[in-house]
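What follows is subunit A.
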Amino acid sequence: MDAINWHTFFFLLFSLVACAFAIAVVLSSNIVRMAFYLILSLAATSGLFFLAGADFVGAMQLMIYVGGTLVLLIFGVMLTNQGPYTMLKSRGDSWLLGVVAGVGLLALLTYTALGVRDWMGPTEEQLAETQLAFAQPSATATPIGNALLGIRVDKLNGGNEPDAQQQVLQGGMSGYLLPFEIVSVHLLVVLIGAAHLARTKKRSDTRST
Partner candidate 1 sequence: MSGQAFVDQLKKAFADGVVGANLEALDPWVEVTPEALIDVCRYLKNDAKLRFDMLNCITVVDYLETDPKKAAKAEFEPHLEVVYHLWSVPNKVSLVLKVKLPRWQNDEEGQLPELASVAGVWRTADWHEREVYDLSGVNFVGHPNLRRILCPEDWVGHPLRKDYEMPLEYHGIRGR
Partner candidate 2 sequence: MMQFLAQPVGAAHYLLVGAVLFVCGVICMTTKRNALGVLMGIELVLNGANVNFIAFSQPALRADRGLALGLDGQVVAIFVIVLAAAEAAVALAIVLNFYNNHGTVDVDEADELKG
């Protein structure tokens, strides 16, 4: 028996969970169960992130996506969860449209994904190196933090000479400082906007109907 490649094993595990529950989301018509399946699917996806060495993104996925966004979503489900809306059956024509578009898209994406030889994984020679790369704990938090603050540690790989570093720094390498700021402002705007949208008018206006 061949040795089990544990990375592959866990990849298979997580991807099966993620895909199976994503399909369950599509097939279920009970909104609360959909939310539950979505949680499992996204949690498994975060497992894939961890597997691929993106620890920080994986933890972020768990915290913000699963722990924040989905709680919000479930909150919405509970607030609007009136008897008839729990089970809204989809229509036949939209099913047809969705499946046709989906299958076409899937075929296209599969073809594209499998089309590039280099994407199929490391070559035999690279195997040991790959094992090593996955074996060591990945340090992702600090580089990402630095990148968001404008310092691209990974771009400094080129050389250790002070001149080269200085050149890179002075060469306008701002990392992701600007997008980071934009996202911050964006979040603030969204926060205010969402609060304003969900905030309701005086009782008398809506209740009188």
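Side notes on the structure shown:
Keep this in mind: a residue touches a chain if its C-beta (ideal position, glycine included) is under 8 Å from a C-beta of that chain, and two chains touch if they have at least 3 such contacts; residues count from 1.
Regarding candidate selection, all candidates are chains of the complex that A comes from, given by their letters.
Note that this is a predicted model, so its numbers are computed, not measured.
Subunit A shares a touch in this complex with candidate 2, selected from 1 or 2.
Contact residues of subunit A toward candidate 2 in the complex are 1-5, 7-9, 11-12, 15, 18-19, 22-23, 25-26, 31, 34-35, 38, 41-42, 45, 48-49, 52-54, 56-57, 60-61, 64-65, 68-70, 72-73, 75-77, 79-80, 85, 88-91, 94-95, 97-99, 101-103, 105-106, 109-110, 112-114, 116-123, 126-127, 129-130, 133-134, 140, 143-144, 147-148, 152-154, 176, 179, 183, 186-187, 190-191, 193-195, 197-198, 200, 206.
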